[in-house]
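Scroll down for the structure; my scribbles are underneath it.
Only one protein chain is missing; all other protein chains are in place.
Here the chain labels run A, B and C in written order, and each chain numbers its own residues starting at 1.
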Amino acid sequence: MKTHIAFAMVVALGIASSAAAQSWTPPADAQRCPSKWGAADQRGAGNHMKPETVLRATRLIRTGEVFELGRVLKTDMPFTPGRRFEMEVKRTNMNTGTNRRGSNEEIVFSEIGQVGVQFDGFAHQTIGDTLYNCVKVADVATRAGFTKMGVEHVGTLMTRGVLIDVAAFKGVQMLADTYPITVDDLQGALQRQKLTLQPGDAVIIHTGWGRLWDTDAARYIKSNPGLTTAAAEWIAKQDPMLIGIDNGPVSVTPDPDPNLNNPVHQIALVVNGIHLLENLKLDELAARQAWEFALVVQPLKIQGGTGSTVAPSAIR
Amino acid sequence: MKTHIAFAMVVALGIASSAAAQSWTPPADAQRCPSKWGAADQRGAGNHMKPETVLRATRLIRTGEVFELGRVLKTDMPFTPGRRFEMEVKRTNMNTGTNRRGSNEEIVFSEIGQVGVQFDGFAHQTIGDTLYNCVKVADVATRAGFTKMGVEHVGTLMTRGVLIDVAAFKGVQMLADTYPITVDDLQGALQRQKLTLQPGDAVIIHTGWGRLWDTDAARYIKSNPGLTTAAAEWIAKQDPMLIGIDNGPVSVTPDPDPNLNNPVHQIALVVNGIHLLENLKLDELAARQAWEFALVVQPLKIQGGTGSTVAPSAIR
Amino acid sequence: MKTHIAFAMVVALGIASSAAAQSWTPPADAQRCPSKWGAADQRGAGNHMKPETVLRATRLIRTGEVFELGRVLKTDMPFTPGRRFEMEVKRTNMNTGTNRRGSNEEIVFSEIGQVGVQFDGFAHQTIGDTLYNCVKVADVATRAGFTKMGVEHVGTLMTRGVLIDVAAFKGVQMLADTYPITVDDLQGALQRQKLTLQPGDAVIIHTGWGRLWDTDAARYIKSNPGLTTAAAEWIAKQDPMLIGIDNGPVSVTPDPDPNLNNPVHQIALVVNGIHLLENLKLDELAARQAWEFALVVQPLKIQGGTGSTVAPSAIR
Partner (left out) sequence: MKTHIAFAMVVALGIASSAAAQSWTPPADAQRCPSKWGAADQRGAGNHMKPETVLRATRLIRTGEVFELGRVLKTDMPFTPGRRFEMEVKRTNMNTGTNRRGSNEEIVFSEIGQVGVQFDGFAHQTIGDTLYNCVKVADVATRAGFTKMGVEHVGTLMTRGVLIDVAAFKGVQMLADTYPITVDDLQGALQRQKLTLQPGDAVIIHTGWGRLWDTDAARYIKSNPGLTTAAAEWIAKQDPMLIGIDNGPVSVTPDPDPNLNNPVHQIALVVNGIHLLENLKLDELAARQAWEFALVVQPLKIQGGTGSTVAPSAIR
């Protein structure tokens, strides 16, 4: 089956077998460090966040429409194994006072940086013992957060967002369960949509997988269509601010190469310092062909955090 | 003693006594329900969030500057008693795979809707047994969230933000520990800044209290300058989308009337359906005299939640 | 339908209908307060815990055999809805030192007083607004525990334990899913076992339901054989220190009277001040006919807690 897929790709893409491409090997430290943003850099592609980037995004706001790309945080949403979202309402007593004020709040117990629609910071992933820019985990990890690369350094991101609708390009509502998105898929979809990427963009991939979020959590988690390593590296070369997608791993899962485990997370976060935005709700953007917009996301400033659950939006 | 304080204020501020104004009584249900937004409404002043509101805010973005109004979430930030932010880093083992991928995440235990810079939804506060629009707490509260008025219904808010710099108007960097902000203060500050409020605005009050956030958590929590009931009612009449401030209670604390306990929370959330945005970091906006901007905030979609910790921004 | 079930029971068990007995009404405050242990009492039947009680139990220890009545605390054990046991191992880094000491610990998030094999204190249950001895919940509840009736006051309990093997008396390994245990069942079982109860005993009921704990959590929780109100009141009249059983509710569930919700919890904890010990592992005691023993249980001293998960044992 794997051979067959590889063969189909060879035919379809007119390139040498990409089976080899999936035999991805993490670059050695010397090859990837210092990062192009400097040896002390902690922001990676977040450095694209400049006034002109904001203004470029602002110019795309023409109708005032806001698309919610976030999802409801709840106990029974899909989770990567080992994560959860437990919540308990606290109905506190009436306060003293003639104004009879009651106050409610909630306790939450959750891997809050890595549940729901989530933004990945650079403390989240490693190649071996090091993070982005070859920061050693052992040097920066404490029980209560990372002393470098924490998500609190990111801040509001506002940039041009481009939806690459790979599902539509392939003529389906949802890509197949383990469909590997190739460079040709990305380029073909962009061509169909008459769009080109620019440095600093938020590159958002629509696979259609998100329609399982509320209907079939087990299938949503089990596998997913996603980027091949070649596709991820091609996007990285376009120099985006972030990569977003409507699944959790971003990488096609399981990887076509059984020896690899989510290499796209490493390509984006560790090798290139590009943030990831996962589990996005993209159905309305796709249905409305809202392919270009101001993408706004405000990661929580969790001190030393690896990421943040977020409620981003696309505005046009 | 109370009379004495009121007298001192009259002398110091040269205005008529506001002691009477603080003898606030919550309006009866019949007086405040149904809300002006309709008997079934759950959005309150969030209904101001319309395309034209977004466009109005967008037109204020001229330089692309982003001011971070959020604060770092950490264990030792100031908390309302009974709340906390506990975090533990989980350094998970290497995944299998030749790509040697390591993955980190964090567990958080927190009253996450009501810590740090926080956005208040309508399930947060009551007058007696009812929320905004006279929804009975007993009818909508479950162990795991509120079936109505949950913060998941809010979504991205983007509107014109106006900073009312009361501290600057009073000629101080920080208002005194229990300073009661009056209607005259608000009107005087706006006049000084040559600004007027419009329906749907985010009205942001600068008291200077936020400078204690990182330096003196005990004092930050103990009392605070804040709105009198009259000032809050005056703002409510201007029909804003939300009220923001650089302290936690919004109300002056303790209340000049010892029989009242944070009446401003009730005036805003319960009586008028106006969201609150608390503990904002406003020092840069004030220092730069950035008084008018696009205010963007993306509350987490906590199902049935009373509020959300947020990382809002002001863009101009 | 209810009549039909009652009729079937009459036929099957050859006893008079107990339907009337289940039309239980909670006694008025004046009928149940002050408790027989005094108006200020917080210990209830825990007052039986005296040196002579310990010595009486000690004399039953003849072989030194210890039966573990506790169960393993784990994420996937049966839970009353709304409770959970979440645990995460913390592998802390090596400590400095030439002795290369590593240290591991775990974070637990759980309704720890009310999960697994659990001991119920008097803050756990109410009739209307009051606890045991007519203490008003509103007077003693704080966010962080109860100022009276907390489980920290209980301490080690060691007393004569008597296993009443109702399942064996009925000639089954496990009573049926909604089997209501009657006074006749208890008396018949004791007669068969040639045992009589004494004041201060730990009365332990074997229904066989515990065999579902590890095999069918859904069925374990859905319903259970348990005490009728008449049976519970009969046991209370025997003046025990505590009542233990191999299910969670103690009461037969659902109650034969559809208007009642776990009245046995109220009869024991609120009306009579008798502690409950739930979800006990009793299979070995029953199989070995170890009907009389020293029962030892050490509730955690959770300040202001409603109960405690425990690992009790029977020693003989």
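The rule is simple: a contact is a pair of C-beta atoms (placed from the backbone, for glycine too) under 8 Å apart; a residue touches a chain by one contact, two chains touch by 3 or more.
Everything quoted here is computed from the prediction, not taken from an experiment.
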Residue in contact with the excluded chain [from C:Q125, C:T182 or C:N247]: C:Q125
Residues in subunit C touching the chain absent from view: 24-26, 49-55, 58, 61, 63-66, 68, 70-75, 82-83, 87-92, 94-114, 116, 123-129, 137, 141-146, 152, 155-156, 158, 255, 259-263, 265-266, 296-307, 309-313, 315
Missing-chain contacts mapped onto subunit B: 84, 86, 90, 92-93, 109, 138, 141, 143
Sites on subunit A contacted by the missing partner chain, in the whole complex: 82, 88, 90-91, 107, 109, 143-144
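Everything that follows uses one rule, which is that only the chains that are shown with their structure count from here on.
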Distance between the centres, which are taken as Cα means, of subunit C and subunit A, whole angstrom: 49
Residues of subunit A touching at least two other chains: 90, 92, 109, 141, 143
